[in-house]
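My structure is below; once you've seen it, I'll send some questions.
Excluded from the complex is one protein chain; the other protein chains are retained at their positions.
Moving on to subunit A:
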């Protein structure tokens, strides 16, 4: 399923990127900082995503609010899949369906009201009741009640071993009760984070000021201006022109120009997202595992990542990549053209009876048509003729879910707001999965992931994730091609890190340097 990026950004962005970066990279510039922190500085950021849903905390805009340092959830978490204290300091399971969260003392919202159990209950109850519930809490029947003066009990209709991780989602942010007087809830002056929004200028920009009452200590920055600049080339130019101090997601060719030697903080991290070739097992030819294995052997994933995409993506050896603690760090196996031909021959395909298939994808993500063309060439080398069809994803989705396709190139996040892969493995690969486009059904696989319904220990869960990914490779359930990457560049800043989960950006420790 495509990401939430507005399509215009991607389409125009591709054009601009191609046109502009030879020019951009020809320019010098950039200033080195001494590293001395400028006290009470103002920072300007070119943000990748503009809020498209009115800063709705129940939508993907919650990530923007979280990145701006405005909102916080009961629990924090990183790509290691381990829950950490945030607005809750500790938690414990009180019965199979209920968890008790103890609230951090002396936390106030930006409107001056205190964080207390009633506020938490109001926030969680609201988000659990919206018409389109966020992925992290959808379908779990979440209810919250106050438990004494400093705790809340959160229950689900069925035992949920990862409830604390679910509550680390940006959508589960706790806003002041006054926020919920409107729909979507007001995020201005209602968060608990280090920054408060002082003004919103549509989808163009937002200005923020330090929240002096922040429980985590006095933020170093006095204020932040967040400019929403949808086009990656324009973000790079803004950074180059000195209009902004930080720019998110620059094109690979441009990002390379901003180096540490001239004062830039330039980071590239793996994202929890995989571009995969899905193979419909509803019907021939991909019902036959030998054909699926042949396709897997035919594709040179290293070449896709390092040549077709010019190093902007990591070649994938399995579903989970280096963005997560349980992901594979290994390089994919080299292609085996002869092995692929032999398997195809066993399945009845060869020069006299070549395999002809359709290869669908969509253009919303710029790399997909490029990957499709490269895959087409690799398949041709083993005698498979693939016809590429690029079409709108939304229009194609019903056919995909019904198995009415042969090959489809899809980009999919495997974390879905919560740093736990259980939801993806269930929805995308179990027999009853609601998003099982591969139409893969294996009782052995379902049995393998069944303990995820009761396993709380992160290490044990991650072991299951690893075994599940290996099983998917063994059964040749589609071909994970590449893992995408996230990048960001800061100029004369300190305390800036690119979060692969896209939850954090502006923190209390972020500062400008001379």
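Throughout what follows, a contact is a pair of C-beta atoms (placed from the backbone, for glycine too) under 8 Å apart; a residue touches a chain by one contact, two chains touch by 3 or more; residues count from 1.
Methods note: contacts and distances are computed from a predicted model.
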item: Identity of the absent chain, which is to be given by its UniProt protein name, from "ABC transporter", "Peptide/nickel transport system permease protein", "Type I-A CRISPR-associated protein Cas4/Csa1" or "Aspartyl/glutamyl-tRNA(Asn/Gln) amidotransferase subunit B"; value: "Peptide/nickel transport system permease protein"
item: Residue in contact with the excluded chain [from A:234, A:265, A:357 or A:493]; value: A:234
item: Touch with the omitted chain, as defined above, among A:184, A:285 or A:383; value: A:184
item: Among A:204, A:259 or A:456, the residue in touch with the chain that has been omitted; value: A:204
item: Footprint left on subunit A by the chain that the document does not show; value: 1-9, 12-13, 15-16, 19-20, 23-24, 27, 29, 46, 52-54, 56, 58-60, 131-135, 138-139, 183-184, 201-205, 227-231, 233-234, 237-238, 240-243, 392, 394-395, 397, 401, 412-413, 416, 427, 434-435
